[in-house]
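Every protein chain except one is present and positioned as in the full complex.
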Amino acid sequence: MARRYLPVAAFAGLIVAIQLGTLSIGAEYHLTQLTMTAYYSLVVVGLCMLIGYAGQISLGHAGFFAIGGYVTAFLTTWDLKTNHGAVVSLLERSGALVSRHDVYGGNLLTVHPWLACAAAILLTVAVAFLVGGPVLKLKGHYLAMATLGIGIIVYRIVLGTDFLGASDGISEVPGFPLPGGLLISGDASSRISNYYLAWGLVILGMALLLNLIQSRVGRALSAVHGAEDAAGAMGIPTSRYKLNVFVLSAVFAGLAGVFLTHYNGGIGPSEAGVMKSVRYVAIVAIGGMANLWGSLSMSLVLNYLSLRGYFGTYDDTVFGAILILIMLFAPDGLLRRHLVSDLKRMVSRNPVEEDAP
Amino acid sequence: MLGGMTAVTLNQFVPMPLAILLAVIVTMIVGAVIEIVFIRWLYKPSVLRMVIITIGISILIREIALHIWGESVKALPYFTGSSISSINLGGVYVSSQVLWVVGIGALAVAALTVFFNLTMLGRQMRACAANRDAARLCGIDTGNMVTLSFMLSAAIGAIGGCVVCPITYVQFDSGTPLAIKGFTVAILGGLGNSTAAVGAGMILGILESFSIWVLPTAYKEAISIAILLAILFVKPSGIFGSAEAARLKEF
Partner (left out) sequence: MTLLSVRGVSKRFGGLQAVNDLSFDVAAGAIKALIGPNGAGKTTIFNLISGFLPPDSGEIVFGGEGIHAMSSCEVATRGMVRTFQHIRLFPKMTVLENIMVGRHVHSRAGFLAGMLNLPFTWKEERRIREKSREIMELLGIVDHAGTEAISLAYGQQRVVEIGRALACEPKLLLLDEPAAGLNMRETNGMGELISRIRDLGVTVLLVEHDMSLVMKISDEVVVVSYGEKIAEDRPLAIQKNREVIRVYLGDDEC
């Protein structure tokens, strides 16, 4: 059983190697983009679980990322000093609120980041449950359009709401304190610790998902994905499981949103946009749909390149093109089990029967 | 979007009616090219795969438009009158361009209805939509039918873009919200029924406009999606469609 964690350990080794690598060539600023890549990868692996193992597509996952990010951003920048009523005093005394200095030297009273994080996750879960119920009952393309729509609604809400910063987003979000004096923030001095914190979270997430896949529930999910009515006939509560995976993937996205917002010190409406959602799906697709490690490695490479600006103004184009190419030629994803035999079949003259994704 | 943008560019060189005609033709060619390059050789793709592919294609078109025209906002001049002139219709002042939109829209619906119900080609297309294999067995070239349908819908989109852009202006990314509204309206009206689509479109427009009484203006764009979601959850076959027909249409 420890064999299961071997790839996890290997990946952890890779992460350490990368960090030491940047140290040796004196290019430690790379760690910033790598840290951001880590948080985006968290969204990707959660989405991979949903698409690959529960067989449900979501074109709106950036929405959950944004819910997480915006809630925590808002709560940790909303100055409660101005409405200093009885409730606020109570909260302040119980330690739920935090007093800090803002950039201009004034004094702010805001919600403690831990509470803000909890609120963000709670809202993410609530929305996922509310929306997932009816949405997951829809078939294939209707499901895709519905999730697309939900992402857009979140986008429109954050874009159009003044107290959420409208088109400017929310900035000056404080760091996220962790036990042991650690702080998730974009501070150059804590670059290395933040790098390991971010990737540590991703590795933890991977471990949890790998465990799930190998477990009774993971088996049931594969069954649901393979033949849903037969799975139901075997006593698997298909709707409930699909919903649970949906919510789980939403939590991954929301959590990533929370921490990346604290790391970046802010969030903007583009994080909720369709382009981001498409990006996540494209990465899962090229990584192999049901391949967690494939999605993770593709996310590492593609997100890093994108953040470093290697794609220039063609950033969105690249991911759009990836999505098209994968959907055209390899709808089951690129790095999957039967890749070699499928390639052989494609090159031969025989017509190929398509499986519905 | 392509229709509007192309028309504006061409309008610099040729008179407007010709510019619009050429823009529509260009867009139709683009539609055909897309179908031939991306869609035609797929073997029985699932609808979901098609949806994602076309979403990807729309992103590519957007990006190409961005690189051709930049982020500038463009508009055709008003067909008749100007942005401040209006026509008095029984006490209500309506911009002349709006009448053009309604008029051309009605013309398009009428033309489509005639095409699908009275011409051989139109009936062949409906046969393809209903049951592709059976249509092929009847000697209909289903591959070309699909291309033709792409070209037709591209043409209608282009005409719509041209006619509306004096009022709403057009930009490289104006296509996306319109596509979503288009999809909403298509589902709302029940797929395959163009008159119902028009009806649904008007209902959507009215709902969107009146929504500013209840919700802040900034959320107006989200209304159409919220309505789409509501329809999908409650009655995916649309207001005017029937559940049986929707199921039969291989969706």
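For clarity, chains are labelled A and B in written order, and residue numbers in each chain start from 1.
To be clear about the criterion, a residue touches a chain if its C-beta (ideal position, glycine included) is under 8 Å from a C-beta of that chain, and two chains touch if they have at least 3 such contacts.
In this text the structure is predicted, and so the values were computed from the model without any measurement.
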Contact list for the unshown chain, restricted to visible chains: A
From A:Gln33, A:Thr161, A:Ser190 or A:Asn244, residue that would touch the chain that is not displayed: A:Asn244
Candidates A:Ile18, A:Val125, A:Leu182 or A:Ala223 - the one touching the absent chain: A:Ala223
Residues belonging to chain A that touch the chain removed from view: 1, 208-209, 211-212, 214-220, 222-223, 226-227, 229-238, 244, 248, 337
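By our rule, only the chains that are shown with their structure count from here on.
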Chain centre separation in whole Å, for chain B relative to chain A (CA means): 33
In the complex with chain A, residue positions of chain B that touch it: 38, 42-53, 55-57, 59-60, 62-63, 66-67, 176, 180, 183, 216-219, 221-222, 225-226, 228-229, 232-233, 236, 251
Residue ranges of chain A in contact with chain B within the complex: 57, 59, 134-135, 138-146, 148-150, 152-153, 156-157, 159-161, 166, 274-275, 278, 281, 313-314, 316-317, 319-321, 323-324, 327-328, 331, 351-354, 356-357
